[in-house]
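Just one protein chain is left out here, and the rest sit where they should.
Now for chain A:
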């Protein structure tokens, strides 16, 4: 194979489908990883943690991908798509791990395409519609700050696979949080209009922050980051309060079902298809 024609050779017919990175029928992203579950670990609990973190990432990736062709500038479109791609990669690894430990042997496609909204365990903040750029920035700031803090702790998890996925994710999430934080400061400290939109976005995100803090104790760290960013951007610190319902228990807003309908439509119309 000529090194110059990697993409041409991709377009040729192959008996070996492993080279296809798009569509259904993905190969296992944990291919060749030692998948033994250590003794003494609660497999059901481990699988539930993986699914919740994967659902956050998959739903976020779908929302970020919706910015493609709609972002304010090409650079932002590329950035948001890249962040979504990192999260999609994390979701694939986590779904694969969940399928190995929950006893069902499901692959990543089974989790992503063949579960309904009430089976999803993502926080509701991830599924809210994109709104304007300010809302997407504030949401990304909140979600990436929480996920980074949580993944840092998971890097010491007794399950070696989850711990490795988390250690890798920390590096990616550091870039995501940096991107969101810099935009939050720039918009907060920008024009009267950008400042107004940031205040509105903070108010809209605030009710959903409590849900992020229910499961894992990284609240202080996330609050410290939000305080640092809002102070730098001349913005008020969002005040969060409990909101009825919980995405982690499968209780979602009306926005998740349409998101999944679009995400799952092709896979469900052609359940046996690979391409």
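As a working rule, contacts are C-beta pairs under 8 Å (C-beta built on N, C-alpha and C of every residue); 3 or more make two chains touch, one makes a residue touch a chain; residues count from 1.
Methods note: contacts and distances are computed from a predicted model.
> Name the absent chain by its UniProt protein name; which of "Branched-chain amino acid transport system substrate-binding protein", "Coenzyme PQQ synthesis D", "Phenylacetate-CoA oxygenase subunit PaaJ" or "histidine kinase" is it?
"Phenylacetate-CoA oxygenase subunit PaaJ"
> Out of A:51, A:134, A:187 or A:229, which residue would touch the omitted chain in the full complex?
Residue touching the chain left out of view: A:229.
> Among A:47, A:88, A:117 or A:235, which one is in touch with the chain left out?
Answer from the full complex: A:88 touches the omitted chain.
> Of A:52, A:138 or A:185, which one is in contact with the hidden chain?
Answer from the full complex: A:185 touches the omitted chain.
> Which residue numbers on chain A touch the omitted chain?
Touching the missing chain: residues 1, 3-4, 6, 10, 16, 18-22, 26-27, 29-33, 75-76, 78-79, 81-83, 85-90, 92-93, 148-149, 152, 160-161, 163-165, 167-172, 174-175, 177-179, 181-182, 185, 221, 225, 228-229, 232.
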